[in-house]
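One structure is given below, encoded as structure tokens.
One protein chain omitted, others in place.
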Amino acid sequence: MISSLKEMPREAGETGGMAGSGAGSQLLEVAMGPHHPSTHGVFRMDVQLEGERVVRLKPVFGYLHRNHEQIAEKTSYLGSMPYTDRLDYLCSMSNNWAYALTVEKLTGLQPPERAEYIRVIMAELTRVQNHAGLIGFLLQDMGASGTPLMYAFREREKILDLFEWVSGARMMCNYMRFGGVRVDLPEGWVEGALAFVERAPRFLDEYEGLLRNSEIVMARTQGVGLLPAELAVNAGVTGPMLRASGVNYDLRKVDRYGVYDRFSFRVPLGEKGDVYDRYMMRLLEMRESVSILAQALRDLPGGPILDPKSKLRGLRPKAGEVYGRIEAPKGELGFYLISDGSTNPYRYRVRPPSLINLTVLEDMCLDRSVADVVVILGSVDIVLGEVDR
Amino acid sequence: MTPEQIRSEIEAAIPGCSVEVAPNGAVPGQASLAVDRLHALEAAWFLRRHPGLLLDFCSNVAGVDWLDREISEKVKVRKLVDGVEQEAEETRKSKIPGRLEAVYHLFSIEKKQGPVILRVRTENRSDRVEIPSLTPVWRSAEFQEREIFDLYGIVFTGHPDLRRLLMWEGFTDHPMRKDYVPPPEDDGPQDPRGAVGKEAAAG
Partner (left out) sequence: MEQDLKAELQKHGVFTTTFEELYNWGRKNSVWPLTFGLACCAIEMIATTMARYDLARFGAEVFRASPRQADLIIVSGTVTKKMAPQVVRLYNQMPEPKYVIAMGACAISGGPFRDGYNVLKGIDRYIPVDVHIPGCPPRPEALIDAFMALQRKIAGQQLTGGARARHLKPETPSEYPVPEHGEHGLEPTLNAEVWNPLRVIQ
């Protein structure tokens, strides 16, 4: 959607020696989105172009601002749990966990061991399907239309079957509770999950081999969308994007929440922080997740699944505040709660990794072409439900 | 470092800066530092560069709206009743004026520590709502401060691009404030939540 043509403002003393001069005397303003197939939802970028070259890019948010925070402040603590499913709607299990963890910190509940293991299993399954889906969308944005996404959704359906088996819903699981999980694993579930984990490396090999060595993918991704480590840290970028820039910061290792300290897994790190690194980061993280899954399913202890002190309805935490965070597939997902002693949180705030990872979008896209913007945005991994909340 | 230590270091390093340690009644109970708004930017730079803290990662910026509150507390006072000193209880009412607040959760990626919680408060909720932007220190605050400006109406001075983030330009309210009332919408005469619908549900 071309909104306007503008005369390029000439700086004083400039002799017109711009790249591609002559025709380059006009700036083109393009609004990419909110309806655009490559924006992964209803995201909009106001791009200013000089020819094909991006000279300014301003993201515009709010097209999916569903007032999650305000609704949560008018609801009981437990009543917000199903809303967290709909934040990052690809990863409802991780969102549940982050919220449950925060309320547990606020009230001092301690989930039993079995619940902690189940949470790890659910979170890592979520990570696998999120990353697989993301790579599918990213390759689709580069023009590999259909095939990678079909592969990803084929595996995703298997994981969703596991989620549905345990929680009753494919996407909106609403599974975690303060101090544990809602129901125990049904009979045969562990075997089903193990069968998935056993087959997963074959899928990952297939998925990686599909296009990893493609010349086109390399040309479109290597050296594109560079994000220096210093900028990434300052801009609060987290998750695979931060690690692709070479910063070793994984909350599963730093905070050691849950029972992550009991598993041996590696944290992959990138070197350059380009789109290729971010793409490879997800492929490698999926392998580590599968390894964690195998360990967790092997060591899964028996016992109760909910802290006996847990009070779900009519929960009234003492007045105070707490910030809890986990390593969600997209980055640091945090919840900030202020309790005033009543049944509703006084302040309920979500720290959305997708939104804050977009802070650096303009820096990564400047001087690149429009086609690169699409790929760079694809590599950030955003879900608009979380960006706008 | 405890919040009290950080407070004394900030106050020693920045003359005139007053820091209040705000208590926290939750179970982990980490206290936060309320910095006065005139020196907030300096204090932020200090925290970021402090070699023992190196708070290079500003994770979360949240706006909070505190309404005017009236607190009544019972105080024991000694009174002279009929010439004899007696202990009596008296209820004292104190008014806490409302204010808006921006809360920053700071971590250190370098040292893998955190959080240190920083609070910057406005003078009131109506006309004096300016506080300095900390975006020059941590760029991650850029969008989050815009969001707070949008939803709470805190004006961050020194912010590079202070526009509404989520609502459209031309929207005049600050909908996350506690006293926000959305405009009435016509749900039709037979809306089950409306008057007619409630009647139908009752009988």
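Just so it is clear, A and B label the chains in written order, and each chain counts residues from 1 on its own.
The rule is simple: contacts are C-beta pairs under 8 Å (C-beta built on N, C-alpha and C of every residue); 3 or more make two chains touch, one makes a residue touch a chain.
These numbers come from a predicted model, not from an experiment.
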Point to revise | Options A:V55, A:I71, A:L226 or A:V267, residue touching the unrepresented chain | key: A:I71
Check your understanding: Which residue, A:P111, A:G225 or A:G385, contacts the hidden chain when the whole complex is considered?
Key -> A:G385
Point to revise | Residue in contact with the excluded chain [from A:M171, A:A195 or A:A219] | key: A:M171
Check your understanding: Can you name the residues of chain B that touch the chain not displayed here?
Key -> 166-168, 170-173, 175, 180, 182-183, 185-192, 196-197, 200-201
Revision key, fill the gap. It is residues of chain A that touch the chain not shown, namely 34-37, 41-42, 62-68, 70-71, 74, 82-83, 86, 89-90, 149-150, 153-154, 156-157, 170-172, 384-385, 388
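The working rule: only the chains that are shown with their structure count from here on.
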Exercise for review: Within their complex, state which residues of chain A touch chain B.
Suggested key: 61-62, 65, 67, 69-70, 105-108, 231, 233-238, 247, 249, 254, 317-323, 325, 332, 334, 336, 338-339, 346-347, 349, 351, 355-356, 358-360, 388
Point to revise | Complex contact set, residues of chain B against chain A | key: 24-29, 32, 56-60, 62, 64, 103, 105, 109, 112, 115, 117, 138-144, 164-168, 175-176
